[in-house]
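On to subunit A.
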Amino acid sequence: MNLDRPETRKRLAGETRPVIEAQSVSLTFQTADGPVHALKDVNLTINEGDFVSFIGPSGCGKTTFLRSIAALETATGGQLSVNGMSPDQARLSRAYGYVFQAPGLYPWRTISGNISLPLEIMGFDKADRRARIERVLELVDLDGFGGKYPWQLSGGMQQRASIARALAFDADILLMDEPFGALDEIVRDKLNEALLDLWRKTGKTIGFVTHSIPEAVYLSTKIVVMSPRPGRITNIIESPLPPERPLEIRDTPEFIALAHEVREGLREGHGDG
Partner candidate 1 sequence: ADDLTLQLKWVTQAQFAGYYVARDKGFYDEEDLNVTIKPGGPDIAPTQVLAGGGADVTVEWMPAALAAREKGLPLVNIAQPYKSSGMMLTCLKESGISDPQTDFAGKTLGVWFAGNEYPFLSWMNTLGLSTEGGEDGVTVLKQGFNVDPLLQKQAACISTMTYNEYGQILDAGLTPDDLVTFKYEDQGVATLEDGLYTLEQNLDDPEMVDKLARFVRASMKGWKYAEEHPEEAAEIVLDNDETGAQTIEHQTRMMSEVAKLTAGSDGTLDEADYQRTVETLLAGGSDPVISKEPEGAWTHAITDKALN
Partner candidate 2 sequence: MAELAPTRPARRNWRIAGVDRYVPVAVVLLVILMIWYLGAIGMNAQWVRDQAARADETMSALEFTKRTLTLDRPVLPAPHQVALGLWDGIAGQKITSKRSLVYHGWVTLSATLAGFAIGSLAGILLAIGIVHNRAMDQSVMPWAVASQTVPILAIAPMVIVVFASAGITGLMPKAVIAAWLSFFPVLVGMVKGLRTPDAMQLDLMRSWSASASQVFWRLRLPSSMPYLFTSLKVAVAAALVGTIVGELPAGATSGLGARLLSGSYYGQTVQIWSALFAAAALAAILVMIIGMIERTTLHRMGLAR
């Protein structure tokens, strides 16, 4: 694997190709109480190497949009393409790593076993598996914990293991649905730094759902603000921050201004609680 891919630089130079393209995507759930318009007329292009955060009040369709990209839901209208394919073709070609809000580790497998699972399914050979497990464990700062069972680890460690699992098979697209929601601030800071580092090194394309404005601002190259009923994009904010971001950047005026902008954007779409 090439840990120093030049996508980040390319992206900044405007040379990147679009990876995810949504054209007036809609998704309506048919429920007993009538249709729920989870997504309506969503237009968005995500380029290779982008780090895109989705933020918005509960129920605005963040999860639904991420799931549609991963072909876990099927859009009921519009065009959605991933690497020029349909999301389902992309899924079958194993283009994604997906991280859910809860760690979702398998209790009957050790941490290594959990990371190994998608690799087994995708048919990696044993030596390769072992090498990859070692690498990602190190990446998320869990070396030495491979032999433990999930319940022997703290919540934060479990969440890191689940991220490691999604990284292990090196999909080019990483989709993360509030991966750090349950963690305390300090741990969260650490993982934010680590994720940013990983992204910079690998040039992966990342879709990231969060509820935290500072987190979105700190991580992203592009912040997508959404609003509910029907779920839609109200604002796309490009970040002027440089790719190198020490934690202290959060005390800079640029950062605070950006956070303020996002908060205002959010408050607009936030009619009720």
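On how the list was made: all candidates are chains of the complex that A comes from, given by their letters.
Quick note on the criterion: contacts are C-beta pairs under 8 Å (C-beta built on N, C-alpha and C of every residue); 3 or more make two chains touch, one makes a residue touch a chain; residues count from 1.
Owing to the predicted nature of the structure, the values given are computational and were not obtained by experimental measurement.
Looking at subunit A and the listed options 1 or 2, the chain it touches in this complex is number 2. Note for the complex: subunit A touches candidate 2 at residues 67, 70-72, 91-92, 94, 96-98, 100, 102, 104, 106-110, 117-118, 120-122, 149, 151, 169.
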